[in-house]
Each structure stands twice: as structure tokens, then as C-alpha cells.
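Every protein chain except one is present and positioned as in the full complex.
Letters A, B and C mark the chains as written, and numbering starts fresh at 1 in each.
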Amino acid sequence: MRDIDLSAIRARLAKQDGTGQTGPAFWRSLDEVAETPEFAAMLHREFPEGASEFTDPAGRRDFLRLMGASIALAGAAACTRQPTEHIVPYVKAPEDLVPGKPLFFATAMPFAGTAVPVLVESHMGRPTKIEPNPEHPFTHGGTDLFAQASVLELYDPDRSQTVMGKGEIRPWSELSLALTSAGAGQKGAGGGGLRILSGAVTSPTLAAQIQGLLTAMPQAKWIQYEAIGNDNARAGSKLAFGDYLEPVYRLDQADVILSLDADLLDAGAGKLRYARDFATRRQVVPGQTAMNRLYVAESSPSNTGSKSDHRLSLKAREIPALAGAIAAGLGVAGAAGQAPASATAFATEVVKDLQAHRGRALVVAGERQPAAVHALAHAMNAALGSVGTTVVYTQTPQANPGEGFAGLRDLVNEMNAGTVAVLVILGANPVFTAPSDLKFASAMGKVPLSVHLGLHRDETAAHSQWHVPETHYLETWSDARTGDGTVTVCQPLIEPMYECRSAHELVAALSGEIKTPLEIVQGFWKANWDGRSASAGAGGAFGKLTDTTGVDFATFEKFWRRVLHDGFVPGTAFAPKPVALAAGAVAAAPAAAAVSPASSGVVPNSSDTSVGGLEVTFHADPSVYDGRFANNGWLQELPKPFDKVCWDNVAYISPRTAEQLGVGERKPVVYGVEVYLANLTVNGHTLQVPLWIMPGQPDGSIALHLGYGRTHAGRIGNGLGYNANFFRYSSTPWVLQGASLTLLDQIYNVACTQGHFQMENRALIRVGTRTQFEHDPTFAQHMAHVPKPDESMYAPWKYEGHAWGMAIDLNSCNGCNACVVACVAENNIPVVGKLQVMKGREMHWLRIDRYWEGSPDAPSVHFQPVACQQCENAPCEVVCPVGATVHSDEGLNDMVYNRCVGTRYCSHNCPYKVRRFNFLLYADWDTPTLKMQRNPDVTVRSRGVMEKCTYCVQRINTARQQAKIEDRKIKDGEIVTACEAACPTQAIVFGDLNDKNSRVAKAHADPRSYGLLAELNTRPRTTYLAAVRNPNTALTPEPAGPATGGHH
Amino acid sequence: MSQIFNRSANQIARFSLVGGALAVGLVAWLGLLLMRSDFVTGANANVTQPVQFSHAHHVGGLGIDCRYCHTTVDSARFANIPPTKTCMNCHSQIWLTSSYLEPVRESFRTGQSLVWNRVHDLPDFVYFNHSVHVKKGVGCETCHGRIDQMAGIYQASSLQMEWCITCHRAPEQFLRPREAVYQMGYHPAGDQLTIGRDLVKKYDVKSLTSCSTCHR
Amino acid sequence: MADTLLYGLMAEFTSTDALVSAAERVHQEGYTRIDALTPIPVHGLAEAMGYDDRRIQKMILAGGLFGCAAGLGLQLHVNLIGWNINIGGVYLSGYPLNVGGRPLVSLPAFIIPTFELTILFAALTAVIGTLALCGFPEPYHPVFNVKRFRERGSTDGMFLCVEAEDPKFDAAKTRDFLKGLGARGVYDVEP
Partner (left out) sequence: MSSPNPSPPPTIPVLGPGHNYASITDKISDIVLQFRAPIRWFLGFVVGFTLLQGLLLAIYMLLFKGVGVWGINIPVGWGFDIINFVWWIGIGHAGTLISAILLLFRQQWRTSINRAAEAMTLFAVACALLFPIFHTGRPWLAAYWLLPYPNTMGVWPQFRSPLIWDVFAVSTYGTVSALFWFTGLIPDLATMRDRARTRVGQVIYGALALGWRGSARHWQIYETAYLILAGLSTPLVLSVHTVVSFDFAVSLLPGWHATIFPPYFVAGAIYSGFAMVLTLLIPMRSIYGLQDMITLRHLENMAKIMLVTGLIVFYGYMMEAFFAWYSANEFEKYMIYNRTTGPYWYMYWTLIFCNGFVPQLLWFKRIRLNVGILFLISIIVNIGMWLERYVIIVTSLHRDFLPSSWGMYQGSRYDWSFYLGTMGLFLTLFYLFIRVLPMIAMFEMRMLLPGGGNTPKDSH
């Protein structure tokens, strides 16, 4: 409600009367009559819908975006009318579409050699939110941050939109002609000059298509390359079993787990399932002792390491020796090795513990480790009798498994040799992701016809003659396999927004067919659904498929509908393969282990931490992976789990290495965090990197994250961070030796959302050991004095009906960030950009606090998701002068955006600092595609308004309304908040505290349950379940005192 | 007179002082009324439409049920505006040549949607759900007025928050039996309050006045 | 009565003390419609002429009490009245809400607005009351017709004015009487 000059209005009306003309019969608002500039400004700035409604074809049919003007009129609504809006109904309404009710469709996000099964929420034809698919036999629900963010990728305004030929816009027909003729031309030569380069493909259909092509042209080759692939694991399995196999772990069966540099819980094809299974084995209840134990030896902090009971930070090159030593200890024939000095105790205890749990022990090796270590791991599992119990081996989800770096190297050689006539790149971006020694870009110049298919006009597109916009997975038909091989048929949620094509169409065009993706995918399954097919391609022949209950599908129609509805093809999971260790596999291992994977440079002994002779390890970036998500604002602004840095990548060094370099403690300043720049030199190549002191990073080792330094990512991703591929070698893509750091006298400002990482002796995250827990299950509740309700002067409010509450199990959370992105997607949370984050104005309603415990050299790390705690005695409400935040009858801490005037007092009085403020106009009112992504059930906040978590009140209301329509009560688990749904470990539980049988009520009754800062008598509705670690007493003698609250 | 002011000055001064005070009060009161007046709320203002569809004719005259066109009123938040197809169900048979209906036929021919002007327009931050209100016995008429008598459509209520609140605080004053929800010109068989109170119990009507009931 | 061309007579004195004693004499003489005009407050002067006005205190007290009641009443109304009140089309209900688990009537918090309104209304009454009791605004007054008064009246002149309306007033006699009181000069006050 803005000031209105009544006198001016009367004047104008009077004038109209005076001139005798009646003037406009009705006018919309006092402002209009007063002709205030604000009104004009608002028409343009605050009501883009009003103007752009019909210029935006995608929005034409969209009721929901027509359902009102802008929150900028928050107050005005009471006394100012909005401009007339329009309702544009269908001409012929589609069946089973109810305006105002979302529909959910099952599909899967294909991702780097695996797939994430998801349900997609669709509002009036707009996919707006990714939800997990709880029915899926492998993941049983849970998503990762990439799946959650993929919906923004769909609406990315920087997506490639037209076919480009030699830098000009060309029609698709022209390209398909070129492809067909090229394909035909190659047929003659048996396809000798045809090369297809793609990422790891799990799609049976695509695989079959390409196979078809290859059988037609035997000389043609298909290379699958992932910058962050699993070559070493492949090679390891070949070494051990003589064949490329995929180990599938059964963490629910494992009592003792040893991870050798493997980020089991947050990386790789199985992470969702593994995280879930692992968490189930950490659920401690008094008296129950089936708690697993996790040993981790790793070359840089990982989410898996954060959950470990014993974490050993070793240089990557020291781990093979450790593996050898342990293997030897376990009596693996031919295994040998001397564990590094710092790891001997660890090694001996691990050996004991593993042996004590034969058959229920598990050893896992990580991709950063050479094939030999993987082979050793397989051998150890065999020796422990774990094969078949805690690990089984299946064929790889990826079709035609190979070793990507080798394949890529051969390809480049051929290209340079000029033997490649046609290069078709399907969705990959090798010019950016290929190791620098391959010089892929220059090699591409030697290829007569290069075609690139990609979501963006990226670095590779810039170097190829043809570029085709790729359909997003939400726009097209396809299929994909999850880690266990289960196939999901991916269905489109929306027509392709631009002139896009899918890999299926491109390959079809190569073989001279013009088909739609639906024809192709459906065709494949028509041929394979009942096992009658002779042409079972490399996608793997499927036997006769039955539904989950084992009943045959009568017709293909039934099969197809069922499969699309469920989101997976039942019975397509791979059967475990019987394996036998190849002779000599392990004999080769210690040798391989002894030889460190150094490519060059004299490697000093492992105690050497001089500023020269450093080790460099490469890691996937936690947010943008290998760079494919670089233009995704949600992921760029997502604080990474350990450094809490966003919009950048930094180089980790250990505190001790930092001391030797003379790097001071990084200090929080007004604009972000100041860090030092240093010149990193490896093999004569030098690059400037910002140094980040990372507790738990091995001394003398530098961790670099891939995926930054993009030049053709888009408006968001360009020019951020440094490009670590610069150092990468196709021979040793993961670890380099002999690097040197020279500190520069330059400061670089990093956007970091948590500049401070000590808990300052405050009992915020409460951790105990298993013994402490068994001795006193309520240990966490004794760490702070919490006043009783009746200690208050006032009688507490009664909450009849529902009383919503939440519980977060710190024992399960591994800081994977999926919940944060889910919250952003669900609640229309804006992206504010690096500068605003540096100023301390990030908008995330849900953040994950990270604290270190113990010595900076060997710390343990703790994660704590913090959103609004919905305090019953909410301090924020009392100080709001306009009552914009008050309690609901069900105990929610309501935030009324349209009433808020923005004094920010509530934020000051919130001890949890979970409230976020729109200091500027952060919401994007202009970009049409971004508006399509918005959740219509959540108000888009405007400038000057406070906002915060509301327990997804829109979901609560929707459920309540549905329950009322159906004359029933709301069931427990019917309301699932966005964060709860996304969580792969089920760490978050939401429900009704008044319902004593609800999961959340039980969780609140759990002895581990405690309220964060409850000593302030805020009486939070969210409680945390204290973490319980299960350390091996032989390695760490029990602390005499009480359990730690993150003290020290 | 050699003094500064003449006699009349006293009266002028006093009058202007008292008059000024009164004027301020008057303006304030007018302001309060203005905020609630029709030209601010847009109530009772005829909204012109691409096709001058007459509810009076279709509902009052032909007695077509609300739900024939507003199909999702009892199942969803949005009551739905009928697709052109719905009009053509009848108008492919009758009034084939009426120039009135040309836009409808054109829409059906070309597949271009009709563009209606919104009549009941709540602000974006208000989340209203038709289905629940219908379920709880709030008649269409209660908010939308005598649609069956509206030749041209207009908004019958102020749609201001205080107006919503009056019912949310005292639903018994407005509720009617579910079977009468779509009825126009409904008269309670007996005392509205007693009937209303029974219905509140019968339909388990909660009077929700929490902010998050409507604002998120 | 006697001389309608005259509003009254005005005598000027040289010191406050002289003025006070003169005023006493005039009062004792039985004059009732008299007034003393001074550039500074002179204590005992009004009393000397038999004026003792104490209404203003009572008015201010009343104003304060009203403010107090209004302040507390407003807050109680807003936090308690949860039903519909509609006066002349204007909606006057309160809106009881659970604010941070505090009771609807949080008296300690309500004290402050109540106190402030008390002061506000008392102060307003004080000023408005003063104007009313003095009959202000009154920019025109016959005494300003006296040139001498216009020149010295608000600087250092001490004046005593007897109105013609006074029953005992007689232009000649009163002039002599005032002269007799040691007036520095006596002037006619035109109406």
C-alpha cells in the first residue's frame, strides 16, 4: 500500500467533470488516476506478466501465471486494484489435467554412467520440481543435488536454441542431410572414418542403435569418455577377474567397512542406495548393538570420510602401500606392502577388525587409486568371504564398458593422423574436459566433418562445424540404467522448448533414418519387452519381463503403461555374476601398488612436505561436477560441503603445508573471505590458484576441483574459478607428483557462507561414542540446561489439532546438499550472485552448518542442516512491529511476506539466523523461462521482504485441503517437506507431534533428541538427534569426560 | 486602525483553526470509506468480455448447473474456465449463425484460445481454494452473488481481507447444506444461525484465521 | 455605557511594584472589568485584581486520563476482539494472534504505548486548553490601538486597563483616579 496523493486524484476527477467528459468508466487504482510515476514504473518493473503475457508462447496456456500480479502490491491489494488480468482457457482441454493441481510423472535423469530415478512435478505442463521415486527397487527414494538442480538446467535461458553450422544458424534438415550422406559415404569404407564420442551411455536403446551402426560399419568406432569416470575400477576388475565388472555393495550387510580413498556415500553410481543403507546401520537405539564401523583412508576430505569412525588422511600415493599392507595382513596371497609410518597402527587394527567380521566386512577402493589397488580390494573381499554377502559383481550399467582416457587418447591420435573423417560428439564436452596433454581442440581442427550435440554452445561446440541443441532429459524419450542395472524409460514432461534433437535422433540420422525419439525408444522396447527379440543389442538381452509381482504383461500397451507409471522396468536389474580371482591378479598388485602412479618428477619420501615435491589430486567439484552444471545458478550458489565456498573453486592445502608456505589464517572480511593466491607449477606448467587451508587435507598434498574455468558455459558459468584440467594428463588423470607452490603476495576474495568453522565450545552439534550412548542414551540432553515449560511466567499455548514438528538425525546426515537444492527449487529461492553472497546476503532457507572437531591435522567434521526451528516461543515474532510473523494454530512460525515491511528486527532476534532478507530485488521478474520454473504454490518475494523456511507450508495446506475434500484426517507421512523428500539417508523426518505414533513424535521421544540452543527457552519444534560414533577403542581410548558437543 | 489586524481577524483566525481540525478528521474518515469503496475494490463493475456471455441466460434462463462449465470447482483450487469445446457442445447445434458467437467459432476453428478478462482477481499472495469451500457448504452465491441474474458479469463482493475474515470468523452466518451450494436465490429453511451451527458441526468446519491459511 | 466611543482607559506605570499596588487599589475601588498588561509575568498581579483561574489543571488531568484509557483500550481491543465489528462500513475488529507464545494480554508490553498516549493527550490539552481559556487566537484587541502600548507593551511598559463596560466607569473620574495612583500617563483606548 503506497502513499497516494488524494488531492491530486480529486483534482484530476474534478478536471474530468469540468471538461464535461465522463472520463474512464472504471479505473484500476488510485495510482492510475493520480498518474504517479511509481505506478508507471510498477507496470513495467513489477508486473512483467502484465506486459509479456502473450509474447511468451510457453506461458499462453498457463493459468497459474495468470493468477495474480505481484507481491510488490502486497499491501496495496487491500486498497489498490491490480491491472486487469486475462484467463486463456484451452480450446480442447486435455484429459486428466485439473487446472491448479500438479501431476507427477516418473522418469530418470541419465548422469555420467548411471541414472537417478525421479518423479517430476508438473504444473500445467511445466515441470517445476524433481522428487524421488520411492518405488524404485534400487534407490528406494532419495535424490542427489544434481537431479534437484536439473529442472533449472531445463529452463536455463543460456541453453543452445538453434542448429549452428560453421557459426551460422542452419535448418535441422540441412544437418540431417549432411549426417545421412556422411553416414552413407562412410558405409563404403566400412565406417573407417566415423567416430562417435559420447559420455558413458547406459541407455539400452541408444546402445542398440549405435551397435546397429557399428555392425553396419565395422570399422567405425564408439568412444565413451567421462572426465570423472571409473577407468581404474574397470581396469581393476579386469585385473582381478579378467573382465569389466561392476561391484555392487550391500552396505546393510556390512559390519566393518574400509574405504581406500573412496567417496562411497556421495559419489558413483550407487551413492543414493549406499548412503541409505549405511544410514540404516547407524540407527542406534538403547540396547541394540548392530552398529557398523567405517574406516576411511583418503587423500582429501570427503562426505564419506565425514561419517567415518576412523579417518586417516594419506597422500593418494601412500594409499596403495597401505592397501598392500592390509591385504598382506589379511593373508591375501602375494600381497605385500609397508604401511606408511603414520598408518601402521591403523593398518593393524583394521586388519583385526576386518578379520573379526569375516563375511560381513567390506573393502572399497576409490577411483583415484590405481587399478592394482582395486584388484587388491577385490582380493581382500574375496579373502574375507564377503563376495556374495557385502559385495556382488555384475555387468556394468554402462554399455560397452571401456577405459575412457585410453579411448580418448587413441581417438585424438587418429584425429591428428587425419584418419577421422566424421566425428559425432553426443552430449560430451571434450574440448573442456579432456586432459590438457591431448590438445583435443587442435585435433578437432583436423576433422573434416565434426558434429556436436549439446545443451549449451560450449567449448566443444565452438570448435565443431556443426552444433545441435540437445534435448534436455525432461524434453525427450529415452531410457537409462541405475547402478544395479535397473532400466527406467525416460518420458518427456514438456515439448522441446527450442529446436532440439536427442542423441537417438542424431544416431538415427547417421544411419539414414528420420525417426522421432518416441518411435525409436518404443520401437526398441516393442522388440525387447517379451524376450522374443533376436536383435537384443548391447543394451543387454532382456529375458521375458514380468511385473513386480511376477505376473506377465498381457500386451505391450500394458507393459508400456506400467513401465512409464512405475518409472522402472521390473526385473532388469543385473544378476550377480559368479567371479573367480584371475591368477596373478594379486601377484601383480603389490608391484603395481609399490610403483606410485607418479607421471614425472622425483617423488620424495612420504614424510617430505617441502614446498616442492607436492602431490596434486583431482576431484569432481561438489557443485558443478565436471563443469557440466557450470551455468546452473542454484549449484553455483550452493556452498560446497567442506569449504562452504560458492561461485569458485579453491585449492586445498593442509594447515601444516600452509605454515610452511607462510600462509596466514584466512580471515573473514566485509566482502567474503580473503585468501592468498599462489602459483602452482607442475611439469613446467604454472597456474594461479587460491589457497584454502583445509583441515584433514594430507600434508604435502594439494586437492584441485575440476569443472571451473569455463569459457563457453553461459552468462553464469563463464570466467569463474580456475581450470584444473590444465594440469591433467590422460596417463595420470587423478594424481600428479612433483608439484610446487610459490606463494604470491596477492589476496583473492572468495564468496564463503561460513567463514568461521570452530564451535567455540558451544553444544551445537552433539556427538558421543557408542560406549557413551550405551552408558547414558540421553547424554546429548545433559550438555545444556533447558528450562522446563512450566518455568515460564506465562502458561504455554495449547495446540489442539496438529502440531507440526521435525527431527533431523545428525547420525545419518552426510552433508550431501541435496536438501538445500531441493529447498531452493521448491520455494522459489532466488540466486543472488557472488558479490551479494560475499556481502553476506545469501538467501538459502536451509543451510548445512559445518564444524571441525579435534586437531586441525586429523579432525573429524560434523554437518548440521539448519532451517527455521519453528520455535514455540519464537523470539522473532515478539519484535515484529506489524505482526508479519506470528504463530499459526498448528504451531507454525508463519511468515507473511505481504505484511512484512522489512525492519529486519526478527532476524536479529533469531538465535539461529535462519531468516533471509531481500536487500535488493533478487527475484527475476523478467526472464520468461525462469518464471516457468517457479512453484505456483509459493509467493515470489519482492524487494524489502524477510523470508524463511515454513516447513513447506504450501505442502501442508495442499494435504489439509485434500484431506478435507476426502473427509479424512491427514495421515502420517502424507506431508513430506522438500528437504525430507530429497534426503537420500532419511535423516529428516516431518510430521504431527500431537500424533504420538507419528515418526516425528517417536524421533522427538528418542533419547538422542535435543533442541538446538533450547537453553534460550525458544522451545524449537525442530530437534536434532545427536550423532553417535562407533570408534575402535584400540585406536582411540574412550574419552574420560562426557560426550563432546564439538568441544576442543 | 493603526494596529496590525482589524476586528474581523479574530473570527477568521478562530474559524480557520477549528475548521482545519474538523477538516482533517473528515478527510481521514473519507479515506477509510474510500479504501472500501467499489472503485477501489472493483466490485459491481461490469467487466467487458470478448464474447458477451450472459450468465443470466444460461444459468437463470436455461438452468445449466455451475459445474457444467466450472468443472473443477469441487475438486481443485481453481474453478476452471471452460474450454471452447464446452461452448461448442451446444453451439455447434444452436445459434450457428449468431454473430455474437463468431469469436467462439473462430477459436474452435483456429485453435486460438479465447482471451477472457479476469473478474475475481485475488492478489498473488492469496491462495484461495474453491474445492474446500464448496465442500464445507459455502454457496457460490455467497461470494459471487446472483450470477443467475447477471447479464454481464461483475464482481459481487469487495474481496478484501476483512470481507474474507467475516466468514472465516463466523461461518455459521453463511453456510448452507452441501446440496444447496450451487443453488441461486437460496433461502435457509428456518433460522440461518441455528442451521449454520449445525452445519459447522456436521461438516467439521474449522474457522481458520491463521496467516498461513491463505498467505504463504 | 457612559462613553461608547471608548473601550476604556489605560494607565502606564514605571515598575512592577507600582503596577501591583495600583491594581490592588483599583480592585478595592470596586472596579471589576480591569486588566493589567505586562511584558513579563508579575506574580501577585492577577490575584491583586481578584483573578484566580485554576481550570487548566483540571483540564490537563482529564486529558491525561483520557489518553491513558485510550492507549490501554486500543491494545486490549486489538488483542482480544476476535469477532466482527462493523461501524459505518468500517471494520473495527481486533485480530487476536499467538505472537511468540506470549499471552494475548501482555500487560508489561502494553504499559509503554499507554504511558506515551497519556503524556501526549495531557500535553495537547495543556496547550489547547490555554488557548481556549485565554480566548486565543485574538490578533485584534482594542488595547493595541494605544500607540504607547504597541511600542512598549511587550518590552518594558507596565499597563493597567479599565474598560468602559465597567459599571463604575466614568471617563473623567476614572482618568483622575488612575492619575492619582501615580500613573506615568493615562491613554484613551479606542474600541
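What we mean here is this: a contact is a pair of C-beta atoms (placed from the backbone, for glycine too) under 8 Å apart; a residue touches a chain by one contact, two chains touch by 3 or more.
On a predicted model such as this, the values are computed, not experimentally measured, just so you know.
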Discussion item. Touching the hidden chain in the complete assembly: which of C:Ala11, C:Leu37, C:Val162 or C:Leu178 does that?
Written reply: C:Leu37
Worksheet item: Out of A:Glu557, A:Asp745 or A:Glu760, which is the one that touches the chain we can't see?
Response: A:Glu760
Worksheet entry | subunit B residues touching the omitted chain (full complex) | 4-5, 10, 13, 32, 35-36, 158, 160-162, 165
Worksheet item: Which positions on subunit C touch the chain that was left off?
Response: 15-17, 23, 35-43, 45-46, 49, 51-54, 56-57, 60, 64, 74-75, 78-79, 90-95, 99-100, 102, 106, 109-110, 112-113, 115-117, 119-120, 122-124, 126-127, 129-131, 133-134, 136-141, 143-144, 150-151, 153-156
Worksheet entry | For subunit A, residues in touch with the removed chain | 1-3, 38, 74-75, 78-79, 668-670, 754-762, 764, 836, 839-841, 847, 849-851, 866, 875, 878-883, 886, 899-905, 907-909, 911-913, 915-921, 943-946, 1013, 1016
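Here is the rule we use: only the chains that are shown with their structure count from here on.
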Fill in: Between A-B and B-C, the pair joined by more C-beta contacts
A-B
Worksheet item: Taking each chain's centre as its mean C-alpha position, how far apart are subunit A and subunit C in Å?
Response: 78
Worksheet item: Just curious, how far off is subunit C from subunit B if you go by their C-alpha centres, in Å?
Response: 55
Discussion item. Among all residues of subunit A, which ones touch two or more of the remaining chains?
Written reply: 886-889
Worksheet item: Counting only residues that touch at least 2 other chains, which ones in subunit C make the list?
Response: 95, 97
Worksheet entry | Complex contacts: residues of subunit A adjacent to subunit C | 794-797, 871-878, 883, 886-889, 1019
Discussion item. Quick check on the complex: what are the subunit B residues that touch subunit C?
Written reply: 1-10, 13-14, 17, 32-33, 36, 162, 165-166, 169-170, 209, 211
Item to complete: Under the touch definition given earlier, write down the residues of subunit A that touch subunit B in their complex.
Response: 6, 25-30, 60-61, 63, 66-71, 73-74, 77-82, 84-93, 98-101, 801, 886-890, 892, 894, 896-899, 937-940, 950, 953-954, 956-957, 961, 964-965
